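Only one protein chain is missing from this complex, and each of the others stays in its spot.
Up next is chain A:
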């Protein structure tokens, strides 16, 4: 039996090894339950939002010593849309996520969410405001079960503290029940129900990716930011995930999507923002981006030489 080592030093990389591992994908065939997109995962506070600009990135510059990772980037996300954020490797897409979620403070410029500047808010406060994300390199809580991973996400809008927990006050019971309902709803939606009691680290690669999305959704985000959610997937799996993301949008969520695969991005997004070397080089409808000479030169050129 492969023994698992709990503790602070859990490896984050091994999930990647499983991606093309034959035995794991064989196992995946047995147990995989398909996403059930008929499950209602919408929440009122999200679906009731008025139309308009949800998030505005305003002239953001971020320097790491000599490297300018973001250089005067401005764009916005409208409520209810899927915005694609694309660009060649090292363009600054992930860095942009990090600025929006409070991981980095911009050197200059700022981000406004629902009209309010994020300022120096802490990461968890921004999550509570309604921005949730996934990670380019999967960062689940590896020694917790799939269910518990989602419960942690759902706890973002809970407030049970030590006293309520020790005395099992009604608040604790109400929030536990609410979290459980939400978690099972999301597990079903993502097709992970059979995996509920498995440790995150033991899940097949694709399930780990979906679990990350479920965990982010559990926080009831107004804006869901996905950082290359289909990385490591085969083309068929990618298409299925994109369909899933569209369903998520149909249920009322606003989505910001980083994805390398141009064709895929064209198919699912409403608008696209293109970054290159930290600068925004284009913004517009997918059709406009496809025909934009700067994008073709910068992005497609790199993409083709890389593949």
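Note that a contact is a pair of C-beta atoms (placed from the backbone, for glycine too) under 8 Å apart; a residue touches a chain by one contact, two chains touch by 3 or more; residues count from 1.
Following the convention adopted for this analysis, contacts and distances are computed from a predicted model.
K.L.:
According to its UniProt record, what is the protein name of the omitted chain, chosen from "Amino acid/amide ABC transporter membrane protein 2, HAAT family", "Cyclic GMP-AMP synthase", "Cytochrome-c oxidase" or "Oligopeptide transport system permease protein OppC"?
P.N.:
For the chain missing from the view, the UniProt record says "Amino acid/amide ABC transporter membrane protein 2, HAAT family".
K.L.:
Of the residues A:39, A:144, A:266 or A:281, I need the one that contacts the missing chain.
P.N.:
A:144
K.L.:
Using the touch definition from the top, which of A:107, A:136, A:160 or A:247 touches the missing chain?
P.N.:
Reading the full complex, the residue touching the unseen chain is A:160.
K.L.:
Looking at the whole complex, which of A:111, A:132 or A:223 touches the chain that is not displayed?
P.N.:
Result: among the candidates, A:132 touches the missing chain.
K.L.:
Which listed residue (A:58, A:198, A:270 or A:283) would be found touching the missing chain in the intact complex?
P.N.:
A:198
K.L.:
Could you tell me which of A:103, A:177 or A:287 touches the chain that is not displayed?
P.N.:
Only one of A:103, A:177 or A:287 touches the chain omitted from view, namely A:103.
K.L.:
Going by the touch rule given at the top, which residues of chain A touch the chain that is not shown?
P.N.:
1, 3-8, 10, 12, 101, 103, 122-124, 127-128, 132-133, 135, 139-145, 148, 151-153, 155-158, 160-162, 164-166, 168, 172, 175-176, 196-199, 202, 215-216, 219
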